[in-house]
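Note that one protein chain is taken out, while the other chains of the complex remain in position.
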Amino acid sequence: MSTSGILIASNVTSTKNPWQLNTLEYNVIGIFHIVTGLIVFFMQTGFAFLEAGSVRSKNTTNILIKNVVDMLIGAISYWAVGYAFAFGDGNTFIGTKYFLLINLPGPGYSFWWCNYVYAATAASIVSGAVAERIKFTSYLVYSAVITSFIYPIASHWAWDPHGWLMIGVPGASYQDFSGSSLIHGVGGMCALIGALFLGPRLGRFDKNGNPKNLPGHTVPFVALGGFILAFGLITFNVSSYFRVNGSLDAPKIALIGINSILAGSGGAIVALFTKRLHPKLSNHWSLLTCINGLITGIASVCASCNSIYPWAALLIGAIAGLTFMVWSWAILKFRIDDPLDAISVHLNAGIWGMIAQSLFNFKTGLFYRHMDKTSWLQFGWNMLGLLAILTWTSATSGLMFLILKKTGYLRVSEEIEIKGLDVPIHGEPAYPRISYGSGWGIESDVEMDTSVLMLLPSDNEDNEARVVKSQN
Amino acid sequence: MSTSGILIASNVTSTKNPWQLNTLEYNVIGIFHIVTGLIVFFMQTGFAFLEAGSVRSKNTTNILIKNVVDMLIGAISYWAVGYAFAFGDGNTFIGTKYFLLINLPGPGYSFWWCNYVYAATAASIVSGAVAERIKFTSYLVYSAVITSFIYPIASHWAWDPHGWLMIGVPGASYQDFSGSSLIHGVGGMCALIGALFLGPRLGRFDKNGNPKNLPGHTVPFVALGGFILAFGLITFNVSSYFRVNGSLDAPKIALIGINSILAGSGGAIVALFTKRLHPKLSNHWSLLTCINGLITGIASVCASCNSIYPWAALLIGAIAGLTFMVWSWAILKFRIDDPLDAISVHLNAGIWGMIAQSLFNFKTGLFYRHMDKTSWLQFGWNMLGLLAILTWTSATSGLMFLILKKTGYLRVSEEIEIKGLDVPIHGEPAYPRISYGSGWGIESDVEMDTSVLMLLPSDNEDNEARVVKSQN
Partner (left out) sequence: NTTTHPYNVVTNENLNEVFHVIIGMIVFFMQAGFAFLEAGSIRSKNTTNILVKNLMDVFIGAVSFWAIGYALAFGKGTPFFGTEYFFLIGLPLTGYSYWWYHYVYAATASTIVSGAVAERTAFGGYLIYSSIITAFIYPIVVHWAWDPQGWLLYGVGKDFAGSSVVHCVGGVTSLTGAFILGPRIGRFDENGKPKTIPGHTVPLVALGGFILIFGLFGFNVGSQFRVTFYGGGPVAALIAVNTAMACSGGGLTALLIKRLHPKIGGNSWSLLVCLNGSLAGIVSICASCNAVYPWAALLIGAIAATAYVCWSEIFLRCKIDDPLDAAAVHMGAGIWGVIAQPIFNFKTSIFYTGFTALSWARFGWNLLGLGCIILWTGLTSGLMFYLLNKFGMFRVSEEIELKGLDLPIHGEPAYPRAAYGSGWGMDDDYDVEESIILLKQR
């Protein structure tokens, strides 16, 4: 970020540069940002399908369009004001330059690109928790507010050199490498507030308040989303290593990759086995639990993946998998309805990730500095920062959701919720019956082979006969 | 592949590097590993969906969770022991350093990352062949054994400078650029042994031993898997070119990409046309055959894609497409049930790839050295290595599957196999009926347009009326 300002986009074509080395370095860095940023951008697909598979078929188009639109709205609002609030110099609280990217120096563009995809991620997290019942217009509003205001200001505090958390106190400054608290914490907290204001889906809890399972309609889509998210989140962590020109920078990036996959593995495997072995749970090998454990694990090493050993990553992930199970149980106890477990995954990972970072960091962690004063100071500052970020997020998003609720824009009508959002609001049922089926009589549960055999010879003859005929 | 990579890994341990340019080069190399490794990692998604689409809907969650878990288990076991066995110096047979990555020098991290994704690939191949009938616990065991023991030792032989195949004899050393034999051969052989020990799925062969078609439940998932695999496998080959700093290294990388896609094209087109035109086959333009031909083609140039001309790649791929059809027919003749044709694709590609490499390599191939002594020696050494690798794999995986079978952990009960694995074992049917359908009367085959028109105006009014009401 401390770009020793070189050039603006309009005069970058000069090929003569006395500092060839610098050029190369800047180019390598730029390319690295762009390529990894592209992959992180692809993560939007992951969220979309994780969510699409987890809702009922009657709301599928709705959840997909939300995920498409939030990346589009995110781009515009992060371009217009978000980036300026986050990285436009300014004071310790908020940035004030580069609105609409005006006067942004050249190297800022790749930085914008990376940070835009992060902002879009923070907004996407929320859509899972409020799925199947929020109004589309209200969704448009809150995703704009998150990417233009709530998230940028939090990231200004912690990631801009002018931010008060980044400046810190002598001996300590906020350490959140790739956003356990800033992205997952902010996203997860907004999700919690949103789910609280919206209330549970109809039918989620019976009269006695016991939860009823509302299964998602297509497990393979959930798995697709999970795979893409794993791919994207690992790249996310890797891409947060913003400079790649120093000695041993590449190995450190690889370390980040390794830590991410090990933490994900720890989280997934622990969650999987907990679900299988805990006497009070259903004792199934659950795919959904496994995927949520995976995401929680990776999200919880975001804060520390550049500065812990692989074994610590595995441990952090494993504990995250466990806390996920606890959070998920507690959220249900409080009768909060979160169709995607977004709160238990992201908010949990944000909080635990910041704690773990303060414990296991191999330079400043409590365990490595034998709990000396500096490491306690660092721990305290991290906790303070985490608290500040979560308070900020819950206050602002609470206000926003409150206003939306008061004006009646928050939740769809009961009829639409029960009958499904796709048809009345989007006019596009996800699986129109009329487009299914063929005319070859396979529709009924006829024995497959027989019918193929039955059909084919005559068909082929017909077909070939026709071809021959038309050629004559 | 690994000569240059491992040299980098072992030479650059000093953190002080006077050569800034060297730093840059190492960084570029590291970034290249990491980014391409990430894309190869995404290939897991490809395997998952290729397999999910090819099984029946009652086993979909099962196959998906297997593919999620094997990449996670792979990470842990390759971190704990796999990498040490493969690249931890040691003797000609096995490596002995870097268990748990302890004391791994910096550049080794990006090397670990790339090799981990390769190991996970080798393990994933197997899950297709044993689909729809293997126990989940047994799956956990074998994917751990493959990634921690069977594959790493084979790759130590051929890719570590200490391995006996790599050292070779004067004038010849094993040539398998990106793993025709090491990844596809090992994976395919494990698949064969697994399918043999498990026996066919119930209903796959009738009383007279004639095969019955058990079609997969969703062709689009198969296609999704195929596309992702093509993307991943081409990157796989490209990423195996471990250094990118030499003069003309980048063109060679591009050559690898070109050879891969041409071989894939050759394989796919030949398989497609064989299926269409061969009088004894069903004469359809078959998508599944086309995808399998594609994978076989790319896998068979793994061994040689850095050292053949594009026309040779096309030819190798085309022959691979043909041998795929033959293998597929033969496997069925022997009444081995391989739901994904994993054996015919990968084992076939492994064997043919090594032969083709010895024929068409433009430096050492039989055709280019006019069958002189050196090229025959090279050919012999390659065949010996292939034989050794396949023998090693079949012996160890045979023992493993035998033990699993004897202890009764290998195959699910008949009831569960017939009724499907998803519900009893995973508690998550892939498409829960309860989550389908909406309340808007589109379910029946009502004419789409009419019903939309019928619904919308009244809905909107209702909706708006309700909004107004709630605002008051």
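Labels A and B are assigned to the chains in the order they are written; within every chain, residues are numbered from 1.
Just so it is clear, a contact is a pair of C-beta atoms (placed from the backbone, for glycine too) under 8 Å apart; a residue touches a chain by one contact, two chains touch by 3 or more.
In this text, all values refer to a predicted model and were calculated from it rather than measured experimentally.
Undergrad: Among B:48, B:183, B:198 or B:214, which one is in touch with the chain left out?
TA: Spelled out, the listed residue whose C-beta touches the missing chain is B:214.
Undergrad: Which one touches the absent chain: A:91, A:283 or A:374?
TA: A:283
Undergrad: With the full complex in mind, choose from A:171, A:380 or A:437 the residue touching the hidden chain.
TA: Here the residue in touch with the unshown chain is A:437.
Undergrad: Among B:69, B:224, B:351 or B:410, which residue is in touch with the absent chain?
TA: Touching the chain that is not displayed is residue B:224.
Undergrad: Tell me which of A:97, A:369, A:405 or A:426 is the one touching the absent chain.
TA: Looking across A:97, A:369, A:405 or A:426, the contact with the absent chain belongs to A:426.
Undergrad: Of the residues in chain B, which ones touch the absent chain?
TA: Its contact residues with the unshown chain are 19, 21-22, 24-25, 28, 32, 35-36, 39, 55-58, 214-220, 223-224, 226-228, 230-231, 234-235, 238, 244-255, 257-258, 261-262, 264-266, 268-269, 272, 282, 284-288, 290-291, 294, 310-311, 314, 418-420, 422-424, 427, 429, 431-434, 448-449, 452-453, 456, 460.
Undergrad: State which residues belonging to chain A touch the missing partner chain.
TA: Chain A touches the chain not shown through residues 6-7, 9-17, 20, 23-24, 26-31, 33-35, 37-38, 41-42, 44-45, 48-49, 52, 60-61, 64-65, 67-69, 71-73, 75-76, 79, 100-101, 106-113, 116, 136, 212-213, 215, 218, 221, 224, 282-284, 422, 424-432, 434-440, 442-448, 452, 455-456, 459-460, 462-463, 466-467, 470-471.
Note that in this section only the chains that are shown with their structure count from here on.
Undergrad: With a Cα-based fit, what is the angle in degrees between chain A and its identical partner chain B, given to the nearest 5?
TA: Result for this pair is 120 degrees.
Undergrad: So in the complex, the part of chain A that touches chain B is made up of which residues?
TA: Going by the criterion above, the answer is residues 21, 24-25, 28, 32, 35-36, 39, 55-58, 214-220, 223-224, 226-228, 230-231, 234-235, 238, 244-255, 257-258, 261-262, 264-266, 268-269, 272, 282, 284-288, 290-291, 294, 310-311, 314, 407-409, 412-413, 415-416, 418-420, 422-424, 427, 429, 431-434, 448-449, 452, 456, 460.
Undergrad: Looking at the complex, which residues from chain B come into contact with chain A?
TA: Against chain A, chain B makes touches at 15-17, 20-21, 23-24, 26-31, 33-35, 37-39, 41-42, 44-45, 48-49, 52, 60-61, 64-65, 67-69, 71-73, 75-76, 79, 100-101, 106-113, 116, 136, 212-213, 215, 218, 221, 224, 282-283, 422, 425-432, 434-440, 442-448, 452, 455-456, 459-460, 462-463, 466-467, 470-471.
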